[in-house]
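Heads up, one of the protein chains got dropped from this complex, but the rest are sitting where they should.
Per-chain residue numbering starts at 1, and chain names A and B are given in the order in which the chains are listed.
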Amino acid sequence: MEFTLGQLAALLGGKAEGDENQKVNRLDKIQEGKPGGISFLANEKYEHFLYDTECTAVIVSEGFSPSKPFKTTLIRVKDAYLGFTKLLEAYAEFTKAMLVGVEEPSFIHSSSSIGDNCYRGAFSYIGKKCRIGNNVKIHPQAYIGDNVKMGDNCIIHAGVKICADTQIGNNCEIFPGAVIGADGFGFAPQPDGSYKAIPQIGNVVLEDNVSIGSNTTVDCATMGSTIIRKGAKIDNQVQIAHNVVIGENTVIAAQSGISGSTEIGKNCIIAGKAGIVGHLKIADNTTIGANTGVSKSIKKPGETLLGYMAMDMKDFLKSYALFKNLDELEKRVKELEKKG
Amino acid sequence: MEFTLGQLAALLGGKAEGDENQKVNRLDKIQEGKPGGISFLANEKYEHFLYDTECTAVIVSEGFSPSKPFKTTLIRVKDAYLGFTKLLEAYAEFTKAMLVGVEEPSFIHSSSSIGDNCYRGAFSYIGKKCRIGNNVKIHPQAYIGDNVKMGDNCIIHAGVKICADTQIGNNCEIFPGAVIGADGFGFAPQPDGSYKAIPQIGNVVLEDNVSIGSNTTVDCATMGSTIIRKGAKIDNQVQIAHNVVIGENTVIAAQSGISGSTEIGKNCIIAGKAGIVGHLKIADNTTIGANTGVSKSIKKPGETLLGYMAMDMKDFLKSYALFKNLDELEKRVKELEKKG
Partner (left out) sequence: MEFTLGQLAALLGGKAEGDENQKVNRLDKIQEGKPGGISFLANEKYEHFLYDTECTAVIVSEGFSPSKPFKTTLIRVKDAYLGFTKLLEAYAEFTKAMLVGVEEPSFIHSSSSIGDNCYRGAFSYIGKKCRIGNNVKIHPQAYIGDNVKMGDNCIIHAGVKICADTQIGNNCEIFPGAVIGADGFGFAPQPDGSYKAIPQIGNVVLEDNVSIGSNTTVDCATMGSTIIRKGAKIDNQVQIAHNVVIGENTVIAAQSGISGSTEIGKNCIIAGKAGIVGHLKIADNTTIGANTGVSKSIKKPGETLLGYMAMDMKDFLKSYALFKNLDELEKRVKELEKKG
């Protein structure tokens, strides 16, 4: 889509200082700007890029006064960073709103319903008895199993697999390749050393405003529900096992894993590659560092943990500093032994 | 599907103590039960839920005698837990058996064959010269490459990718997004610092009763076969590299990784996020703890290992306990030095 600088200035409540009829169709980094792009300058550290940029336009803040000549056109707004962010959001909203209709072939069972202003991409699949809300965008090759309920304004990206009985709130976004609601890992050992699968008959519930990253897996509950509460944001390649509960506004970074039946509180931050064993409770506002292994419940809210087996972060760093020079400590002991 | 309590009592060899014509269509947790659901009470710890539950029916054991009034209908069987499990399994079998036929559009090459009572979902793909057995369920958007052989009673879930030449036994289940038989990571360094791909011409063999989790990857062998032996159960997001062999009835939890040419014995248990380097042999009945790194072969069967670099679990925990207070040890040395 193309917009004139005049249109954009109006959207941002600002003013274009030059030809308002120039057109842009792209958002650029200021240092990589090309004609047809618009960028922004919010940090004076980057001011020198303004004098070289080939962008058609640059958004600047009210107080900015250039110290050298430049070729681009300024759009002056109250706060350049907020202005640019507003532009980004408007662009994302606009792009999403434009995506309406059905590409063929696609599959929807006759017993299922889908709301208004939706998109169903080619090769997408919707099983039996699904109820899907308005403004939902189901991208190509996405799979929605039987009896799935989904609210409004969700985006289900290409190749996402949502298994039977999953319930999804409003404004959720699920990125490509994620698998929601497949069977958890439950096997009963048999007398002969083999294992028998325990039927997993629960489901997954994603509340409102949940985001699930690419190739993440969220298993259905054995019975009842695996629950991701409202506002939780889950990154790529995270594993969430059966009957886990993730609290409101908790953030989990890539490649972390949460084992079965563990409950994570709200407003927690879990960094990349962390692992939490099963059947624990993690208090609200807990911060868990990258690669940390948690094997005990965390009862006190607000702690920051780190380590192969989680410890208070400061204590871990103190111990690790000594570990790095453990041969020095050993030498000191040897020295004492000689003297003794 | 709906069943009457009379039908279910007959299936379980028990008796409904109330109106046999009441219908249920769902399995519930007793504490979350709603009308139309059936649950069970096997553990006296949960007995109080019986008196509040809104389930239509609850399965109880022969000897159970209630201490308060309740609204639900009891189905009395020999052992409530086994009865409920039998119900779960019957339900899963029934659901699976119901899934028969072909949804269009789907793709099967004219040189391939598939047995009786099978399901091929919409947008599923079967390449050339495949031989697929009876009662196989191939869900929507699953991919089966050329020359794949598959036994009876397998379930291939949505979006699974099974690459050319893979051989699969009977009763295997592969969960959404898993990739079986793609090329392993083999590159020959060239004099100019670049790498050249080594063609990977082997395959993957899954023996009978193997389960592969969502988004797990099992690479084909460079030559010969990567083998998962019968009864092995692999969780989500596990990586199994080329020419690996996983022994009979071995269990591998989520996000573990097994590097190339390693052979894991039978009846091993590998916990989540463990990593095993290439070209090792791991003895039968080995237990490897969560997040453990294994860099040497394990020759003695039955060991339990833990640690960043695997050690006997008890030794690791002893060392880690001292690591957590390493500054205390350092202070004691300092104290000795002062005295000396």
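As a working rule, contacts are C-beta pairs under 8 Å (C-beta built on N, C-alpha and C of every residue); 3 or more make two chains touch, one makes a residue touch a chain.
A quick note: this is a predicted structure, and the numbers were derived from the prediction, not measured.
J.: For subunit B, which residues lie in contact with the unshown chain of the complex?
T.: 105, 107, 123, 125, 141, 143, 145, 159, 161, 163, 177, 179, 182-183, 185, 187, 193-195, 197-199, 201, 215, 217, 219, 223-224, 237, 239, 241, 255, 257, 259, 273, 275, 277, 293, 295, 308-309, 311, 315, 318-319, 322-323, 329, 332-333, 336, 339-340
J.: Would you write out the residues of subunit A that touch the absent chain, in ascending order?
T.: Residues in contact with the chain left out: 27-29, 32, 85, 88-89, 91-92, 103, 105, 121-123, 139-141, 157-159, 173, 175-177, 209, 211, 213-215, 231, 233, 235-237, 248-249, 251, 253-255, 266-267, 272-273, 290-291, 307-308, 320, 323-327, 329-330, 333, 336-337, 340.
Here is the rule we use: only the chains that are shown with their structure count from here on.
J.: Specify the angle of rotation obtained when superposing subunit A on subunit B by their C-alpha atoms, rounded to a multiple of 5 degrees.
T.: An angle of 120 degrees brings one copy onto the other.
J.: Could you give the separation in Å between the centres of subunit A and subunit B, each centre being the mean of its C-alpha atoms?
T.: 26
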